[in-house]
Structures are given as C-alpha cells and as structure tokens.
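Only one protein chain is missing; all other protein chains are in place.
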C-alpha cells in the first residue's frame, strides 16, 4: 500500500469500520475504549505532578496557516474599568470568536466533522448535521472530558531530525519503530499523539500554508495499526493526515476519513507538541495522564481545546 | 462582621492581600499554591476513573440569566458537505463566539478581570489592561492548566435543602461546618467548589436574572478563611459573591474583589455542580482530582472552560 | 376576510403570486417596478434637501425586543491609539456583528428569507439556501441600492392616536383612508412605509417582547391592495405582519409570506419612523425620495440598513 489506490482505501475504510460495534445509536465511537479502569490507570501514571499544555495560543493574527484569524475583542478595558452605577465595580471583559477548524487552532474534531459518501460515523446521514447544529455525533460525545493515558510518538526525534518535512508520510513501520524506541507501547484506549516537529520548523522558517506547502502526517498504512491497537483518540501537531493527500479520487484525507467516519476516533489537530516532546525526552518517558476538556457546544462539530499532559 | 462596613472590607482587603508575596512581577497569585507535589497527590485521589464535567452548555439561547447569548454558527452543514474542488472532501464546520463573563457561561476569571481602586492583583494599574488585551495578569497565567485537588462544599445538602435561595449569604461558620461534615478538609492549593444548588433551582423554577432576583454566595467573613487555608482557586455554580452585594459603597462584590485582586485567587463562575454534588454524595467523598484547561488567550481576561473532576 | 381561513390565505397567496412574471430565473421580484424613470421622478421630489434616517441604532443591548444583541466591539481605543512600529500611526478601530433578523435591528429581508411549502419567491426550493449562503434570491438582488419614491402611511396620526396597540391589525379600508388623507396616493414602484407608532409607544412604555405582547401590522386584506398598486418594497416600524399572527395553520405571518414569497416584495423591518412621521406631518407631505443601500452580502438573506428619506 505504498501508493494506495481508491480501491485500497475503500477496502481499508471497510476493514476498520466500527459502525454498529457499540450499537446502532452510538455516537461516542472509540471513546468507549476509555473505560473507568483505563482512566484510573492513567491517573496512576502521574508521579511528579508536572503539567504540560499541548495547545497553541488562540490564533488571532493572520498568517499563511491562519487565513481566518480568531477574534479576541476586549469589551471593556482599564480605560473604562469603572462601571457607572455600581459603586466600586471595576472590571475588564472580553470576547472570543473562533472558526476553530482550520490549520492554526488547537481543536478537537467531533465525529460529525467529516463525511464519506455523505455518511458520518455509524452510518448517520450527513443531512443530520443541520445548519442549526449537528443532531448526531456532536462534540457533546466528549462533554465529560477525555481523560486517558497519553502516549507521544516523537517522529523527528526517532529520526534524529528536528522536524519532518511538509508533505512527508510517516509509514507504519516507522511509527511502530518510534513507539518501540520510546518504550511506551500503544494500548487500548490511549490518546496517541504524533509529533512531527511542526512547532520547531515554524520557529525557524515561520508559518507556512499547509494547503500549499504541505504538512507531515500518517500514511494510510498506519490506519489498521491504530485500529488494531484500539486507540481512542489521535492527535498531532499537524492534522494527522499528510498534506497534500494521496491524490486518490475520493480520499483526500484518509486518516480523517477512516478515523472519524469509519472508526469513530476523535482527532486533535494543530496541537503544540514541542514542549511535550521536550518533557518526554528529558524523562525518557513517553506516557502520561492526558486530559482534554472540550467546551460543551450542543450540536458542535468540535471545540477549541487546551489539552493537558500530566507527568 | 455580620453587616460589614466599608472600613471592615477595606481592612479585610488589606488583611488578605498577597501583593508582593511571590515577587513584584508575579501574575499567577495563589496558583503558586498548586505545587507539583500537590498535583501528584491530587492525581492519587483517582480510584475509579469516573469523570464528571462541571460546565454548563455554551449558552446560545437568551434567558433571564443570559442577556448576551453566545454564538454557535454552523459554517457548513450536511446540506453543503461536499466541498467543491477536492474529490471526496466532505465536512461540516462551525464557529463559536462568546462574551464569557456574565451569568451563564462556565468560565474562569483571570486576575485582571477585576480592579479595586484601579489596581489589579499585585498592584498593577488597571490601565495595563488595554483595549487590545491585558498586558498583565491575563488568563495565560493558567495556560498550562490547573490540576489540583478539588473539594466540593455542598451547602444545600449540608442544610438538608435542595438549594440556597437567591441572595443568601453563606457564613464562615456554615462553610466550615459543611466542610467538616463532608470529611474533606480544605488544604493548601485546593480548588474549592461551593455548590449552592443553582442548577436544581433552575430545573424547578427556570432561569432567573441574578441582577434582579439574586444569587447565593459567600459572606465576606469566609474570605479570611479562604486566605488562611491557602485555597488556590475558588469556584461556584453562582459567582461566589452573593447578589445583591453587601450594599457597602466601593464593595459591590467583595469575594471577587478580595480573591482576584487582593489574594490572586482565580475564580470559576457559573459552574454546573449538580452532577458533581450527586457523585460526591453517592460516594460519601468530597475530594477528587480536578482539571481546568483554559484556552490560551493572550491578553485574555478569562476563558470559557469545562472543568473536569475525576474520582 | 375578517378572520381569514387557511383556504382564504392559500387563495390570496395564489392570487398575488408573481412567479414567472419576470422570467423563470428572476430573483428581483417587485424591484422591477422601480424603473429608471421611477427613480428620476423620485429624485424630483426633493425640494428642501432635508434628510431623515429611518433606522434605529444598532441594538447592542439586550431588551425584551432584543434577545440577541448585536456586537459592537472596539478593537483598539484611545488607550492603545499609538500603533507601534509606524511613527505617527494613531488610530482606533472597531468591529460589528449582528444577526440582523429579529425584532430590533432595522433591516431588509431578502426574498430568500421566508419560504412557503419549502419554496421561496419564483418557486426556487428552500434547499437553494445552503448553510454556506443563499444561491438564489439573496440580498444581492438589491445590491445597487433601492432608490424610489417613498410614501409614508402614518396610521396612528390618521386615527388621532399616538400609536397602534400591539397586536392590532390594520385593515385595508383604514390603510386606504389613511393614504387618501395623506394626499400621497400609492403608485407603481413605491416604497410603502407603514408607521404604527412603535417608537412612540416604546418611549413611553419601554421595549416589549413582540412575541409575547405583540406588534401592530397589516391585516391580510391589505395584501391584494399592495399587489394591485405594484408596491416595490414594504416597510414598517414593526415587521409589517401583526403579531400574534392570524392563528391559521400554515400562515403565521401572511404579509411576509405573501410579500416575500408570492409577490417578490422586499420588506424593511424594525424601522424608526417617528422622525419621518414628524417630518411628513410638519410639511403636510407624505412622499419623498427614499434610498436603501443594503450591504453587498453574497448569499445573504438580508442586511442591516439605514434607509434615508430626502425631502
């Protein structure tokens, strides 16, 4: 499957499909792999109590990777702090607005974010995502937070490089080798984080447009591996899919398509993994408690998040 | 201090003031009480792996408690899922916008949110909060997440009531008694959550305007108690302050004023604590791992959040 | 047709239907009545050069009539006027956001705003209004501005009252009499403005919720009259329809349904007509040049506007 055909990807999609696995009405998908026991075991990974944020700053400035900047608007600043009418009331306030999908905001993709053949996870029709909100598979599936074991795969470090180049496809063999080298085998219910060194490259070369220059990501041959390991959530400093895609009609972003739609695996896009990679390397330890707390957006297709790793 | 005077509150403010305690440049305040050791101990509280969200849904509908509804806008729904130009690309997307301070959004207050005498925590002038964002004490102080021991004080349950009535002031003696009865003493670095039964009352009576009808909250005599215990963060299903305030010129919301400005204690407002209270009561256990992951909003005066308790 | 039945309203809808009148592809509807000659004649109405705005202020505060306030956010105020990096650059800037349909924003309804039986004007299916924008009958139909003769019908004044009470239905006979009394017969291509005294009532009683308390508007028996006169645009200080509606299944807002969908008549809602009424009364003159300049919103279902009358 070096250069997969449309037929290969169709087969793959069918092969990893979890539709019906947790019932015809299920909207949580692989989050079912995160059991109470899994969470308790994840909490037991905490030794030092050190936290590492895996989110980028809310991207309010336009850049090549951010054509639709978020809004951060002060509603009341220090120049108007004294609020008339109530003695002593002095406050500042602000507003945020964000179209969080895209290439710059750290966010979670709900299972209704992507469709294949106008179907979302578990076979629900795309039409169930209305202009007034998603009726199925919204981000509310993760409303109680995702708390599990996190495992980082630091691909550049495994390669001895600073970063993966845009467009690179990480093959299953490399992924497996990197996991092995890190000494933290991927287990059922894990949140798997794949670092491609995007932050490091940006620090040197500045931001770039992923739709033009590309992003490193997982080759489709990693997908069965994720499926076999029963990964609950997949995250990356990119968007997990390499860009440009495989160039196969119908399959522009096979990782998104297979994870979100076939497997019911939520995705975390545009994370900041540089500090986490550093923290893991320092400790020689690539597993940690991992917490994602999406905003409770009814009918939402995802949420901006600030995922926290705890060592 | 049953009915405190302005002089009482001024004295109180001075008494609990942590300005300079962690250096003249400090912007984190009582978050310093959450040490690595504290976090590690908090993680060790996890036994079952059960999570409970403490956030309300993003409030997109107007109601008496929500005069400025949040925006949840679908940018692309199932009716337009097929994105032209890229074979197989089918997606839905949305946008959220929220002026999160107020009485309906679960949010964290940054230390720059409130001023006293045009000063914020640690004495920084209100003017450092610019119309373009806060230069001091923004929510970025909590950018790596707040992970600590959470302790719930369920005031209505301690009273044998379903809820506290709007406007009620919870006195220190009652707070202490409730904590004692719950068997989870408040310790340095804790996130203290005070449930007043607001959810339960809303479920029965519908939402009400806190500025008109009131909210239950802590009497100012609780403030020294919070200070002595070195609470790191204070949260409530209300806004911690009772509304209406004490009616003392200059001190409309003394809990906000003393916590945020004097003590450097971040606040969590408008939480959903009904499910947490239920979970604590079922277990007879009022302590848990507690995680708050504010969005990384540079210059922000707070953030919408979905705090997660883990048992 | 004092209390019309569903059958009456269906017949009415068919009777005034302009579908196909200007071709199967037409999206401008009764704007066709505003010819160049009409505009030239309208301009000739100007004698004094006095302008009167017919818009309310952008409604940024919640009120019973305004559950979804508009956003007016300063992006940079005087406290941050000096923009770093460019010597001498000092500026302030702001942002507006508005969900302009509703009961408080002066706005124009595009012909795609309302459907009857999932059809919009000229029979286009409702499905042509996508979650990504309207493909048919958007506000771009009025992109070059609406410039025509405006005629005001001041119903309260004709009655010798200060305002019409919420819920009142203005009958055709009264409308005709008021027009006759004003001495400005309604002609082909006119913008007809119906003042119900909403501003005057608000000034005395404060704002009210139109969905609860009601609004004065036109009885359905006015609709054929509008049709016969070939009115181009209909506006009101209310929403032209009385609220509550006639209580007939399927016909909650027959004026909107017949004007927008059947006749292709654009509507102007929530205008401020108090000053215009005063200006007309002072002059004994109820006709004027009238200019509406909707923002050019591709795919938009309307636009906030500030219509200008010129005497």
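By written order: A, B and C. Residues from 1 in each chain.
Going forward, a residue touches a chain if its C-beta (ideal position, glycine included) is under 8 Å from a C-beta of that chain, and two chains touch if they have at least 3 such contacts.
Keep in mind the model is a prediction, meaning the values are calculated, not measured.
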Legend entry - Hidden partner chain, touching residue among C:30, C:74 or C:103: C:74
Legend entry - Full-complex contact with the absent chain, from A:4, A:97, A:145 or A:274: A:97
Inset, instruction - Quickly run down the residues of chain C that touch the omitted chain. - result: 35-44, 46-53, 55-58, 60, 71-72, 74-75, 77-79, 81-82, 86-101, 106, 112-118, 125-134, 143-145, 147, 249-253, 257, 289, 291-308, 310
Inset, instruction - Since one chain isn't shown, list which residues of chain B touch it in the complete complex. - result: 71, 73-75, 77-79, 95, 97, 130-131
Legend entry - Where the unshown chain meets chain A, residue by residue: 62, 67-69, 71, 74-80, 97, 99, 127, 130-132
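Here is the rule we go by: only the chains that are shown with their structure count from here on.
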Inset, instruction - To the nearest 5 degrees, please report the angle of the rotation taking chain B's Cα atoms onto chain C. - result: 180
Inset, instruction - Using mean C-alpha positions as chain centres, tell me how far chain B is from chain C in Å, no decimals. - result: 44
Legend entry - chain A and chain B: spacing of chain centres that average the CA atoms, whole Å: 27
Inset, instruction - Name the residues of chain B that each touch 2 or more other chains. - result: 71, 74-75, 77-79, 97, 99, 127, 130-132
